[in-house]
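Just one protein chain is left out here, and the rest sit where they should.
Order of writing sets the chain letters: A, B and C. Residues in each chain are counted from 1.
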C-alpha cells in the first residue's frame, strides 16, 4: 500500500523536528515536503536545521531539500496531509490557505478557539471531529484545520475525562511544573532556570483554562458547549528537559473514592484500547497509574508508551472537598502533548474517513 | 552588656550549622556550647563537621570543642537558651529533659502537635506564647519548649495571616516546589533530581495541613482553637538549592480584590515593623510583594531581607472561587523557615520577658 | 539453541541493575540466578530493588527470587557465566571463590591489578585473554576472573589504541568531567552538585593512570608489559546523569595530522567491525567521530551505538606538542564503561572458546 504523502510546515524549528521524529518510519504516512522560511529554503534539511533530539535524524529526510514556506500554496495537490508546526504569527494565514484544499493538522493555537474548529484528542472527544463538516461548509473549504491542545492541557484533559464521565466535575485547581522544551529553542536561558523555578509562563494559564472546558464539552453536531466546570491554573517552569508535571485538585459532583477513580481510569484505558489500539502511535495504555508514592517522575516515566501515555500517581482523597480527589500527572509535552499526539490525531481522522 | 549564653544541640548536622550561621555575630546571643553525637564529641567543631555554607564558618566557633549530647543535661546551668536542631528520633526525649530547667527553641517537630506547645511565628501568633505558662504549669517545667513550624508551613502561614484578618479564609489549596536543602544532608541523591521533579515528600503535606490551622488559630489563654478553614496540599521536590516556592489558591469569606490583598499585606508589614522591627533578625519587610509577572524566583529573591522576608508575587483573582485570590510565594527554608526564624522567635521571647 | 545460564552477583545495586538491563532479551545469555545480601535475599527481585532506569524492568526478571550471596558457592554448577557487580569490599573473596569453578566477568576493581589478570576490552587488547590460561594454571582454578576497566579508562583506552598503533604515544594529559551515575546510588548528594563542579573523585586518577598503560601494553603470553607512555589525569564530577566526557591531550612519537588521526580511527572501526561485528552487544561503529565543533555532548550523543560507541570530537593539532593532537571524548559510563561492556567481553570470550 502506498503511504500518504505529507508536508511539514515550519519543519526546521523544534516543533517541526518533533513531527519529523514522530513520523520516522511511520507505516501510513511519509514526509515528502519540508517547508520553512527563507533562511532555510533550498538547503538540505540536515544543513538547514540544528537537530536537537538524541534520536538521530533519518538519513532520507536529512537529504530532502527544504522548500520556501510561501510556495506551499501552489504545491498542495502533491500532499494528502499538511502537518503544521508554524509559529503563531504566521500559522493563521498559512494554515487557512492550505485548508482551502487539504487537511491541516496543527500544533499551533491559531484556530483553537474558533467555534467551528475542534481541539481534538481522539481518546477524549473523537466526536468533536463532527465539527469538520461544519467548518468546511461554513468556510467553503475542501480541507480543514484540526489543531491539538496546548501541551499543558493535554494530560489534564485526558485524566479529567474518566473522572467527568464517572463522577461529574465541579471545580479544578491545577499547578504545573513545566519542562524547558515547552518553550522551544533557544527558549529559556540557562541562567534563568539553574537553581530556580520560574512561576510564570506567558498566556499558558488562560489557554489551559479555556481549552480544557471546550475539549470536555458536549458536541451537538454543529457546535460545542463548554463543560460546566471551572478551572484555575498556576503554570510554572521547572528545570526539566521534557515532561510536564501537574498537581491537580478536583472537586467532583458525586463521591469519588480513590479506588473508584483508579477503576474509572482503567475502564477508560480499555475503551481507548478498543477504539484506538490499532492506530500506530497509540500507546498500550492511555493512562498509566503508578502505585509508588513518589511517582510519576519526568526522568523515569515520560517515555512510557513511547511518550504517549499520561502517567498518574498519588491519587488520594482531597483534604478540602467533601467530594474530590487530588493527584499528580505527567505528560510528555513534545510527544503526546505536541507532534506525536497530532500524528495520532491524523491517524484517527484517516481511519474515520476524514481524509 | 553580657551576651546570653546559648547551646546548640545537633550542632554538626545541616540544621545545626544553620543555627551557627544565624547566630554568627549576634548582638544578644553567644554560642558557648556545641553538642552532638559520639561520632563528633571531643573534636574541634571545624573538624567534626563538613561545613556546607558558602559563608565561611566563624573561626572562634570552629575552634570550640564539640560535647557529647548525652551530657547536656548536667551542663544546663551554663546556658540561658538551648537551640535544638536535633533529628526527630532523639528530639523528644532530650528537648523534654532540657526544658525542665531551660527554654528550648527548636526546629524539630517532636512537640509541635501538643496542646500546650505553641508553634510560634512572632509575626503571626505572638499571643500563642501565652501557652508557655500553661506548659510550665502542667508539666512542672522551669523551662519550656517552643518549636517553629515546618519550613513549608512558614511562608504559607505568614501570607495567610493578613488575608485571614482582612477577608476571612474558607479553603486553601497549595502545591509546593521545595528546595533540596529542606531534606538535609546528604538528603536527596543527585540522580533522583537531575532533569526531574519528585512529586512527594514524606509526611510533609500532613504537617502543613495540621500546623497552619493551629498557628492561625485563636489562643484563649490555656489552649488554641484551630482556625476554621481547611487546607489541601501537594508537596514536591524541585532542583533548587534553597527557597521553597508555593502556588496558593485561597477562597475567602469576603470579596478580596487583588489590590485589597496587597494593601492588607502592606498593612501587616507596617504592624510587624512596629512590633518586631527592633529584633536583630527581623527583616525590613515581613512580606515583599513583587510586581513583575515572573517573580518570586528562588535564585533571585530568596535572600531578600537576609532570607527572612516572605516574597509574594502573581497575586490575582482566582478563576474558580466566587471570592478568592491565587498567588505564588517564596520562603527561604533554611533561614526564615528554620534556624534563623527560630533565632528571631528567641529574640521575641527574650524581649517579651519569657527567658 | 539453549541460552547460557548466568548469575548476577550484587544484583540489586545500581551496577547489578545495569547487568540486568544489558542482558534483557540477550540472544545467547539468560539470567537464571540473582544474588544479593541478606537485606534482599528471599524477596522477589522487583520488591528487593528500587529500579533506577527509565527502561522498565523485564517482568520475568522482576519475578525471580533473590538469593543470598553467601550461597552462590554451592550453586555454581547451575551457571555457565557469573557476572559480578559486587562492591569492592566483598568482590575479592567471592569472585575468587566462584572462579575456582566458573568464569567470572566483573565490573569490580578487585583483581584488575594482578599480573595474571587481563583488564579486557576486546577491541583494544583481545590478545590479553591469553592470560586466562596463565591465571588458571597459576591459581589452580577451573574458571577465571576477567574484570573490565574503570569506566573512565574505557573511552580513553579505546581512543588511544588507534593513535598508539599508527603514531606511537609519548605522553597523555586527561581531564574528565564525569557523570553522577559513576558514583552509584545514592552516590553524590544533590546539594553537592547543583550549580557546581566537584574537582575530585576518590582514587579515580590513580586507576586510570595505572589501567590505561596495562590495557595498551603488550602481552607476551605469560604477562603484560605496560605500554611505554605516561598519563596524568585530573578527574572531576559534573552535573550530568550519564556519560563521561574527557578532554585529552596526546603527544605522539610521529607526526599525527588531524586527518590522519581520524583516518586511523576509521580504520580501527573497520577492523573492530570485522572482528567483533557479530557480537550482539557490539556497536556498528566502535568510535563515532563528530564533525560539529561543539560535540560530543553527553545528552545528545551518549546513546549512540546503544551506549557502546565512544564518541570523539574536536580532534585538532595540539598547541604545545611538536607532534600531538587534542580531542574530546564521550563514553557511556554505565553501558560501554560498565555492565554492557562486560557483557560484550563475555560474548567475545564465548566466541573465542574460553567458556
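In the analysis below, a residue touches a chain if its C-beta (ideal position, glycine included) is under 8 Å from a C-beta of that chain, and two chains touch if they have at least 3 such contacts.
Everything numeric in this text was worked out from a predicted model, so none of it was measured.
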item	value
Candidate in contact with the missing chain, chosen from A:71, A:88 or A:190	A:190
Residue among C:29, C:111 or C:173 that touches the chain left out of view	C:173
Missing-partner contacts on chain C, residue numbers	171-173, 175, 177, 194-200, 209, 230-234, 236, 238-241, 245, 247, 249, 293-300, 313-314, 318-321, 326, 328
Absent-chain interface as seen on chain A, which is shown	52, 180-181, 185-195, 239-241
Residues from chain B at the interface with the omitted partner, ascending	54, 56, 194-195, 241, 299-304
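One rule holds for everything that comes next: only the chains that are shown with their structure count from here on.
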item	value
Chain at maximum distance from chain C, centres defined as averaged CA atoms	B
Mean-CA-position distance for chain C and chain A (Å)	41
Inter-chain centre distance, chain B versus chain C - centres from mean C-alpha coordinates, in Å	48
Multi-partner residues of chain C (each touching 2 or more other chains)	52, 194-195, 241
